[in-house]
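Mind looking over this structure? Questions follow.
The chains shown are only part of the set, and none of them has been moved.
Naming follows writing order (A and B), and every chain is counted from residue 1.
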């Protein structure tokens, strides 16, 4: 369970809570603590990132080297941090075939031989296919590029662990806006549902809305503790909307219920996800 | 089971196969037969539509009046054509609450009193909400408009029944095209799956593809008998594609697997469904 920011005001509590975000390197949290107190997980993460930017090359290298091989011997014998084990399991690395395991081991070894540190990838949202594609691509890079890429992955891993450890400041929220580009007006009266994908324990998982005269919802679709990082899906009832307006469509309309699946990476930010639609097209984007 | 076009070459076989498309009005098929033989379901449907355009006002009115009330007494006592019964069941009209049924009955009566024929709606893809919205909206129309609207619905109903009765000519097919609008290039090597939604008996229901160098599939995703009217869903593995290319994204990417749900109304046509995407936007449309 994530703890509130207010509960990590002492150095000991801070390091206990977030010392594991950077693999086997609590020194990152120890040094970052001085930059607190932090008003947000976002600024806490930035402080730890800055700490690494200020660290020596050797310190960074030792951090990179502290990571276990993906699906490597350490993982096989259970000798990795709990965080690593959970992340690797989620990416399906526990279910590799013999051939895949052997290929991965060999690629890992070649990678480590070339760069001097293991191949690191934030695997929680990665599939096996992505992992192999990334390994092959990054194997071809040069050391300078690859150190930068490995460090970028380390920060991603730390961010995901941090969100599991500390509650956000509750300032983020989710909105949408539906425009009817066939008539050049807001789409009023459209039914919209929002579903949280994946496992989020006791949180509600589905919400129903109707757009107002301006094509928006009356207030945020999600905010506060309900608005956590993860994958979500809107369903916009576009077919119903046009049918109710009397727009002529086919017996089997081209667009009926339109799902829009998207991810929330930072629950302290505003996510605006508009839909532009006619009976024959739709588009979406991260708005502001 | 739909029969092939070749199996309805005699007038008797023709009327047996498609005489029920227009509710209790086999005369439409009888007259349209002379315009055959038909090389496609599309031209067969056009011939029946033209037959009605040439019919007298009284004949059209009697066709409109041949339709049962939605969820009306006839439906309740099982006294409607098998086609009507199945269509009404699919729209959830069997599960109306007492209050909904009473409201629908009352609206139906007012509608019939105003226009002289029952309220007609192609309900197979309609929800209860759409049915009520359409009733309220159309109640406000004038007779000329409403006769035209009712006839349009009758043609939709006939089209759906026709597709259940006769096999298409097999010339339709489905294609897609993925453009990476972040780099201005075709999206090569993207995994794409296609799923058929709803009940289609023994047909395969899921297909997996990878885009080629031009961002297209090598050949149609569906064609021939597999390509039938109904609802479908592509899943474009956009998150994987950008991750494999090394495009920097968030730990929880905004776009991961992108579903595109769409309907095929006429299985004798080409449906082209492109995807334009960056890590932060996507759009689709019916292309050509």
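One rule holds in what follows: a residue touches a chain if its C-beta (ideal position, glycine included) is under 8 Å from a C-beta of that chain, and two chains touch if they have at least 3 such contacts.
For clarity, every value in this text was computed on a predicted model and none was experimentally measured.
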| item | value |
| --- | --- |
| Assembly size in copies, with 2 chains present | 4 |
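In this section, only the chains that are shown with their structure count from here on.
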| item | value |
| --- | --- |
| Cα-superposition angle relating the copies chain B and chain A, to nearest 5° | 180 |
| Cα-centroid distance, chain A relative to chain B, in whole angstrom | 37 |
| Complex contact set, residues of chain B against chain A | 122, 124-127, 129-130, 133-134, 137-138, 149, 152, 156-157, 159-160, 191, 229-231, 233, 239-240, 243-246, 248, 250-259, 261-266, 276, 280-286 |
